[in-house]
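A short write-up of the structure that comes next.
All protein chains of the complex are present and in place, except for one that has been dropped.
Moving on to chain A:
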């Protein structure tokens, strides 16, 4: 649809980077309109994971191109958009750092909208330091983005994050409370990807030995999050993509001469049918249905209720309050009842598996269970629904395993990531813990 389209204006984040002296070296491949978890739904072909090119495995998506570019050393850092895990999943598959900031911190002005309430601009790089540097440059309020959070709230969250960091800075992590959400270790993980479990166990014991408290927590609504996410994302996606009709810009396929010119749908549908890929068409149809009068209450509204439940789950386990919703003042929150029991951040595996083989996922025959593609997002969507900062940092794949790293075809050698999730606005806390984990993973 936008193959030959050149935007007349720069996105705010691009302007900020250019102003700070960054060199924009190119644009990367992605799943069309951000719809996909494997970067296989693209006019330019699938992205091949650079970890071992011959293996022909997926890079993850939708920001697979950015993740691969960074992993292959083609650039220092790359921007991506994360709607349901589109930065964190490819970061995990390619073995790089991928940050999805808190929703509302980085301007979305200039970002081609997929789902306005979920889209978040984020950063990929080979280490946390570089991610942090780029993030600092683009983490600015923008009046052109109505969802850009004001200075007052950013400052409030910043103070809370600082308070938490001050409790444990230095070599020792004493005072840092790390929550392990039990719902993020689904059966798929423990059976087929036990090495991921082993790695994360190893990491947690390292953190524990440095003085951090490892606290099991529960986020009961997690099971419903994936469905709610896809209803909301598809619904908003169908809305945001209504503008692509080929009239003001974009692909225009004229209707056949015999067709009824007075019907708008006859005029628009050739452009839209041809201009959108299969995955995009699928999501638009599903999203349109979810918003239809018949389905609205049962699907869209219900999904919004689940979304609120997911957000509440997080607010219950964090010791830091959510400044966007909390009515309590800063001082009152100190005496909060679960301040003692709450955790500062959460840690969980970024994905339930390593990068899949492209041959397996590109099979378009009816035999393939495409539902599995969507299940990959199960660990990443809750943070998206709640707008929380989340970063995937690579773990050592063989950490905790007793076997040597000799079988190149084995899934066990492929990159895996661990996700760090913080309360809204505490991105610096997430980044700081990320640095610690990065250091530990390199030992």
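The rule we apply is simple: a contact is a pair of C-beta atoms (placed from the backbone, for glycine too) under 8 Å apart; a residue touches a chain by one contact, two chains touch by 3 or more; residues count from 1.
Here is the rule we go by: contacts and distances are computed from a predicted model.
Undergrad: There's a gap in the complex where one chain should be. From "CAHM1 protein", "Nucleolar protein 11", "Glutamyl-tRNA(Gln) amidotransferase subunit B, mitochondrial" or "Salt tolerant protein", what does UniProt name that chain?
TA: "Glutamyl-tRNA(Gln) amidotransferase subunit B, mitochondrial"
Undergrad: With the missing chain put back, one of A:75, A:180, A:204 or A:291 would touch it. Which one?
TA: A:291
Undergrad: Among A:264, A:298 or A:370, single out the residue that touches the unshown chain.
TA: Once the missing chain is taken into account, the touching residue is A:264.
Undergrad: From the list A:22, A:74, A:112 or A:253, which touches the chain that is not on show?
TA: A:112
Undergrad: Considering the whole complex rather than only what is displayed, give the residues of chain A touching the chain that is not shown.
TA: Considering the whole complex, chain A reaches the absent chain at 2, 5, 7-9, 11, 108-113, 115-117, 143-147, 235-236, 239, 241-243, 245, 247-249, 261, 264-265, 267-268, 288, 291-293, 296, 300.
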